[in-house]
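Every protein chain but one is kept in place in this view of the complex.
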Amino acid sequence: MGFPLFMIEGKDMETLAFQGLVGLSVSMYLWLLAAGLTIVFGVLGVLNFAHGSLFMLGAYFAFTYYGLWGVNFWLAIAMSLLSVGVVGYFMERFFLRHIYHMDHAFQLLLTFGFILIFDDAVKMIWGGVAKIPPMPSFFEGTVSVVGRPFPVYNLFIIGAGVAVAIVVWLLFEKTWWGKMVRASASDREMASAIGINIPRLFTGVFAFGAMLAALGGALGTPVRVVAPGIGSAMIIQAFIITVIGGLGNLKGAFVGALIVGTVSAYGILLFPVFELFLIFLIMAVVLMVKPQGLFGG
Amino acid sequence: MKDIIRTESLGKYFGEMAAVHEVNLRLQEGLFTSVIGPNGAGKTTLINLLSGYMLPDRGKIYFREKEITRLGPDKRVKLGISRSFQVMNIFPRMTVFQNILLPVLSRLNKTSSAFSSLQSQKEAVGEAEKILGEVWLQEEKDFPAGELSHGDQRLLELGIAVATNPQVCFLDEPSSGMNPIERIKVLELVKKLASERKTTFIIVEHDMDIVFSLSDWIVVMNRGEVLAEGKPGEIRENQEVRDIYLGEEI
Amino acid sequence: MKTRLAVLILLFLLALLPFYAGKYALYVAIHILLLSIFSLGFNLLFGYTGLLSFGQAGFYAVGAYGCGKILLAYPSLLAGIVGGVLLAGAVSLLLGILCIRHTRIYFSMLTLSFGMMIFSLAWKWRDMTGGDDGLVGIPRAPLEVPGLFKINMAAMENYYYVVLGFAVLAIYLFHRIIHSPMGLAMQGIRDSETRTACIGISVQKYRLVAFTIAGLYAGLAGALLPPLESTVTPPLAHWSHSAEPVLATLLGGIYAFSGPIVGSVLFYLLKDIIVRFTEYWLICLGIIVVILVMGFRGGVVGIFVREGSRR
Partner (left out) sequence: MREKRKISRRAFLKTAVAGIGGMTLALNGGGAAAQEKSPAKPKPAKKVLGVDVIKVGGQGVISGAHADYGWQIQAGATLAIEEINAKGGILGSKLELKFMDEELKPAVAVKNARYLATDWGAHLLFGVDSSGSAMAVGPILPELDRICVFDHASTHRLTEELVYGKGIKQIFRIAAPVYQESNLAALIFKEFPNIKRWAGIHCDYEYGYSTWALFQDTLKKYRPDVEFVSIAWAPFWTMDFSSHISAVMAANPDAIHATPWAGEGVMLLRQALMMGVFDKIQAWFQCMGGSVDLLEGISNEVAAGKFKDKLWATARYIHNYPDTPENKKFVESFRKRWNRFPNYSAENAYSTIYVFKAALEKARSLKTSDLIKALEGLKIMTPAGERYFRPEDHQAIYAVPGGRVVKDPNYPLPILGDLKIFSPQAYYRNPPFEPLKMGK
C-alpha cells in the first residue's frame, strides 16, 4: 500500500483549481509575514530573525484582547498591532540601531538572541500551554467555488493580503514618507545630507515591519492556536520566501509567497511524500541560478 | 620600448553612463605613468578594468601582447599585475607583518600548505621583512594593521601592492588623505621602488605638482575617454587639458 | 612555554577525568568535547573565513547517520567513525561547491536550506534513516584493527578516551591549519575579499577548502555521537542544532583559537546547570547572546585577552 510519489492521475480540473485557490490563501497569509521582513531588510539592511517572534507576539496580544478581555475583534487587532509596534520601537531604538555598521552575521545573531528571549518571555507571561482563541462568528460559513465550499475566512485572508500589498505600494511609491525611506535606503549619506532624520526614520520603518508581522499573527488567531514557538516555526518559511524573491524586494516577496504557498498546496495534493523537501529545493535552485533572488540585485 | 599593457577600444558602462569608453592605451614598460583627470573621469574604473577587479563590457586588454581581458584578478596577479586601492583596503585584523607576508606567500605559491607554520616559511618571512623595511614599517610590524595611523596604512597598502613583486603596478591615489609633506614622501618612495624593483607604476593622482614632477608619461581622461597623453611638457601645453582644469594652475 | 604547560595540565586533568568524575560528568565531558570539535570547524568558516553557516548540523547529521549505518552493518568503531567523517566530508565538498559562490546573508540562507534539506531527507527517507524514530540500537562496537588489537567499548570510560583522542587530534590539526599559510589566506579572505583576490589568491578555492574542513569537523563530532547514544534522529540536522556551535563560538570568542572550545564548555555547562533550576533557560541564553553581540564580540576569551576584542 505504498503511495506513488506523484498522484496527478484522477485529479480533475476543478480539484486543481480549488487547490490553487486554497494555495492562494496560504500564499497571502505567508505574504503578510514576508512583507515586514522584506521592508526591514530592504531599508535597514538587517535580516530580522526575530520577525517570527513579533508575529507570535501579535497573536498573543490579539488573543489577550479579543479572547480574554472580550474587546471587539477589529479593535483587538488594531491594539495588538500597536502593542507589537511599541515592542518593535524598543528593539530598534535600543538594540538594532547600534549594530547597523556591523557585519551581517552579528545582526543575524542579535535578532536570533531575541527569538530565544521572546519564546521564553511569552511562556512566562501566558504559560506553556497552547491558547485557543474563539472564532468570530462573521468568519464562519463558506462560499461555493467550483461547486466546493470555500471558507469566508480564507477569502478574507486573500483580501487582506492584497490590501496590504496595495497599502504598502502606495505608502512607498506615493507618500513623502515613502520617498524619504527609499532615498535613505539607497544612500544614507545623501539622505542625511538633505536633512532626513535617518535614525528616527529607521525606527519608524522597523516598527512598521513589526506591525505587519503582528497583523499576520493576529489575523491567524481565529483558526490557529497561540503557543510559544509558533514564530520560529514560521520564520524559516518567511526567510525562504524573501530569499527566493530577492532580499529586500517587495515585489519579489509577493511572488515568493505565491510560489511557496502554491507549491506547498499542490505539493500536498500531488507529492504527498516530498512536500517538505520541495520548498527548500526551490530556494536552493533559485539561489543557484539567480544568486540575488528572482527580483533582487 | 615595448608595451606592457595595451587596450583596444575598452569600454565599461553603468546604464546610460559611460565610465570608460573607446579607450586605446599603450602603456610602455619602465615609464612612470600618471592618469589624471577631473572627478568622474573614469580613472578608477580604468584601473579596475586593467587589474581585473571589473570585467569590461567591450574591448580587449593585453599584457605583453597576451590577451587577459576575461582573466580574474588573482590570475592577473600571477602574471605580474598588481594594484592598490583608493579606499583603504588592507587586512585590518591581521598584523602589519602578516599583511605583507600573505602576498609574498601567494607569489611563492605557498598558500596551499595547510600544516606548516608561518615561521617555517623562511624565504617568505625574509622577503616580507625586507619589504617592511622598504615601506618604513619595521617598528609597527606586530601591530594589528587596523590600528595603524592613516599615513602608515597608506604605506602598508603600497607595501601589499608591491609584495607580489609585480611587473606593472596600478596605484589608485596612493597619497589620498595625506598632508602635502606626507604626499611627497610617499610618491618619492613610489619612484624609488620603481627604480629599485624594475616595476612599471601607473598611478592615479590629484596633486598636479607631484604628477608633473615625477611622471615620465601622463594620460589625461575626461568623461570616460582619453583626452590626451604624452610627456609632462606636452600635456602642460595642451589647450583641451587646460580647459577641463581651468582655474587650476598647471 | 607557559602555554605548553597549561595545555599539559589540561590534558592531564582530562586524561584522569574517569578517576575523579562521576558517570554523568563523564557523559557531559564527552558531549562538551563533541561540541568543541563541532564549533571549531564552524569557526574556521565564521571567525577565520568570514562565512556564517546556519547548516552545519546537516553535516553533523550526515556523519552521525553514516557512522550509525556502518556500525549497524559492521560493528567496528573505527570503520564507523572514519566512514561517517568521510561521508560528511564528501557531502560538504559537494554542497560547498554550490555554496561558496555566495557570501553574507545569501551564504547563510543557502547553508540553512541545504541543512534543512538534509533534515527533511533524514525525516522522509525512512527505509534508510528510520524516519523520526531514527536509527535505533546502534552498538558501541569495540575499537579494533583486525590482527593488531581490539578494545571493548562497553564501559563509557573506554569510549571517553576514544573521544578524547579524536578531539585532541582534531584540535591539534586545527591549531596547525590556522597558523599555516593557508590559515593566513583564509583570514585574508575574512578581512578583505577583494584585497585577497588582488594579491593573487583564489578566494573561492580557499572558501571551498574551509567549507569542506568545517564539514569534516562537523562530521567527526556527529560520527562520535551514535556509539555514545546508540540512537540517531533527525533533530540532529535541524537548523536549531546548527545554532549551537554558533552560540558556543560567539560565547567563547570568534577571533581566538581557543574561543570555540571555551565557548563549548561554558555553553554546555550553562545550559545543563540552568536547566536544573528553571525551564526558562532559553531566555537566559538569549540575553547572553544579545549582551555579547552588543558589547563583547570578542566573547569571553576576548574579555580576558586584548587580542580577542580587536575588530
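Quick notes on this one:
Going by the order they are written in, the chains are A, B and C; count residues from 1 in each one.
The criterion applied here is as follows: a contact is a pair of C-beta atoms (placed from the backbone, for glycine too) under 8 Å apart; a residue touches a chain by one contact, two chains touch by 3 or more.
Predicted model only: the values in this text are computed from it and were never measured.
If you put the hidden chain back, the residue from C:A21, C:V168 or C:I287 that touches it is C:A21.
Across A:R148, A:R188, A:K251 or A:K290, the residue that sits in touch with the chain not pictured is A:R148.
Taking the complete complex into account, C:A29 is the one of C:A29, C:L51, C:M117 or C:A167 that touches the chain left out. Interface note: of A:I99, A:I196 or A:V225, the residue touching the hidden chain in the full complex is A:V225.
Here one chain is not drawn; of A:L75, A:M135, A:I166 or A:V285, the residue touching it is A:M135.
Touching the omitted chain from subunit C are residues 2-3, 6-7, 9-10, 13-14, 17, 20-29, 31-32, 123, 126, 131-134, 136-137, 156, 229-231, 233, 235-236, 252-253, 256-259, 261-262, 265-266, 269, 272-273, 275, 279, 300-301, 304-308. Along subunit A, the points of touch with the absent chain fall at residues 1-3, 11, 15, 18-19, 22-23, 25-26, 29, 123, 127-130, 132, 134-135, 139-140, 142, 148-151, 153-154, 220, 223-225, 227-230, 233-234, 264-265, 268-269, 272-273, 275-276.
FYI, only the chains that are shown with their structure count from here on.
Taken as a graph of touching chains, this assembly is arranged as a line, each chain contacting the next along an open chain of partners.
Inter-chain centre distance (subunit A to subunit C, centres taken as mean C-alpha positions): 33 Å. Rounded to whole angstrom units, the spacing between the C-alpha centres of subunit A and subunit B is 48.
In subunit C, no residue reaches two or more other chains under the touch definition. For subunit C in complex with subunit B, the touching residues are 173, 176-177, 179-185, 187-188, 190-192, 194-203, 206, 209, 255, 310-311. Residues of subunit C touching subunit A in their complex: 46, 50, 52, 98, 101-102, 104-106, 108-110, 112-114, 116-117, 120-121, 123-124, 239-240, 243, 246, 250, 279-280, 282-283, 285-290, 293-294, 297. Taken together, the subunit A residues at the contact with subunit C in this complex read 47, 95, 98-99, 102-106, 108-110, 112-121, 123-124, 128, 232, 236, 239-240, 243, 247, 273-274, 276-277, 280-281, 283-284, 287-288, 291-292.
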